[in-house]
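Below you'll find the structure I mean.
The complex is shown incomplete by one protein chain, all other protein chains being positioned as in the whole.
And now, chain A:
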Amino acid sequence: MAASRLFRPASRLLSASRPASTLRPAFRAPAAIPSIAQCRGYASASGGKEMTVRDALNEAMAEEMEANDKVFVLGEEVAQYNGAYKVTKGLLDRFGERRVIDSPITESGFAGLTVGAALAGLHPVCEFMTFNFAMQAIDQIINSAAKTHYMSGGIQPCNITFRGPNGFASGVAAQHSQDYTAWYGSIPGLKVVSPWSAEDAKGLMKAAIRDPNPVVVLENELLYGQSFPMSEAALKDDFVIPFGKAKIERQGKDLTIVTLSRCVGQSLVAAEELKKRYGVEAEVINLRSIKPLDVEAIVKSVKKTGHMLCVESGFPSFGVAAEIMALTCEFAFDYLEAPPARVTGAEVPTPYAQKLEEMSFPSEDLIVNYAAKLLRV
């Protein structure tokens, strides 16, 4: 624990919002990152240890709670039941019921309560059983958490983390399968991250808790049980991933696939398939952070490949992919050799029937087909 206290100031520096010039466009990634963070933030996959996304999130929360007694977790079934998806497993035993708190089924109530706690100086982690249920509390997230710092003239920060599974989850029909990335991504005042791997999950969750702003962490239920290798650096308790920095998960020269959350894994599989079938090298960019968004990484990659395909699981209209295509056209139009394309969720209320449900979300095959069509191979 001594180490974490020692490194704390540096990591805080890296996750804190820094004063920016008034003319900085909203989409630009944050300015220079301290060198200590750079060498720490980007881990190579050399470590031998594997970890599930669930355990990574759990570890991130546990470490932050250990390091800072202002951090506490509140949500439905997070304590006694160890979390509906077992993400908060063991936290009650370790930190006691003062800091791991079960809530009545009142999303608007407990979201409001945690916002209030944040306004009073604590650093709450507010768990929604899924982000579909956060619709009950949307006013607290958008109008209270996201706005208070600005509207108080900067005197009242709101250091809160909203987290929970988001998007596609097998077999729960239309009202419980929605992807809210575009919703939260469109709100000034919120930071939004969407981890894919265990490293993402740990680094982004820790950064979210440390960040003095309200941060929405959009996890995915189907990723919780997936294991990923963890690097040496990621296993340490001072590991954080800076917001606004995408990660290139696979290098390529022919096609840029911009993607996030669960679709990163699908895109990587599709990229291998593209190589096997067509000898095409696709570059896969894991956005990690939705707001701020790393436009620079996308532009850089498109300059190299000349083709852009965005893969996400939200509805197509006014979605994340729409935004990324628009940004690509705004900033890299002259480098594009073909119109950018997108693979998204289908624009229907998600069916319950298994086969139709499968067809409502991006699949690896679909990504391969769209990429081939885009590249005319």
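The criterion applied here is as follows: a residue touches a chain if its C-beta (ideal position, glycine included) is under 8 Å from a C-beta of that chain, and two chains touch if they have at least 3 such contacts; residues count from 1.
As a working rule, contacts and distances are computed from a predicted model.
Missing from the rendering is one chain, named in UniProt as "2-oxoisovalerate dehydrogenase subunit alpha" (options: "AP complex subunit sigma", "Ubiquitin-like-conjugating enzyme ATG10", "2-oxoisovalerate dehydrogenase subunit alpha" or "Actin-related protein 2/3 complex subunit 5"). Considering the full assembly, A:His176 is the residue among A:Lys70, A:Lys147 or A:His176 that touches the omitted chain.
Annotation: of A:Glu59, A:Glu76 or A:Asp254, A:Glu76 touches the absent chain (contact as defined above). In the full complex, chain A touches the hidden chain at residues 76-77, 80-81, 84, 102, 104-109, 132-133, 136, 171-176, 347-349, 351-353, 356.
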